[in-house]
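Comments concern the structure below.
For this depiction, one protein chain was excluded, whereas all remaining protein chains were kept in their positions.
Showing chain A:
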Amino acid sequence: MEQFRGADGFDDFAAARWSALLHVGRLLTGGDRQRAEDLVQEALVKLWFAWPKVAEQAPEAYVRTVLVRLAARSARRRWWGERPVDQLPDRADPGDVSSAVAERSRLEAALAQLSPKQRAAVVLRYCEDLPEAQVAQALGCPVGTARSHASRGVARLRQILSDTVRPVG
């Protein structure tokens, strides 16, 4: 395997943060696992070229910002190169049908109904537990705008999730 010069520690960082980044990417894409993997990989590729500059500072913040912007850009795209296949690549195991998976699916389905900016603001605020200033920095907008995105996203999620669990009758 080729040795990548000038990127000491990059593989360790990618291995350590892969799972968390994939989770954030999955929430940002509304539960699309394949697209989340593509986004995380593209963000890590961009991080690799900026690694000598940001390795000593804040690679986590850098890759998070890149991931959010890539997710927003891919949400505007109409086609992601997907092609129909005969068989589904990922089949859920019988043991996966649990309350955790059901909750996750419900959350991802609700997040998928938000606008990309609202989704990113909600995910960064409530999943990454970032303060509003860092959410605004990642979104590339003023703090008030980021706060507005987050509050509107939460209000929309409140409405969607209450509708899904509303008892019948």
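Assume a residue touches a chain if its C-beta (ideal position, glycine included) is under 8 Å from a C-beta of that chain, and two chains touch if they have at least 3 such contacts; residues count from 1.
Throughout what follows, contacts and distances are computed from a predicted model.
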item	value
Chain not present in the shown complex, as UniProt names it (candidates "Sugar ABC transporter substrate-binding protein", "Glutaconate CoA-transferase", "Cellulase" or "Methylated-DNA--protein-cysteine methyltransferase")	"Cellulase"
Candidates A:54, A:107 or A:141 - the one touching the absent chain	A:107
Touching residues (missing chain, whole complex) on chain A	1-2, 4, 11, 14-16, 18-20, 22-23, 27, 41-42, 44-45, 48-49, 100, 103-104, 107, 122-123, 126-127, 129, 154, 157-158
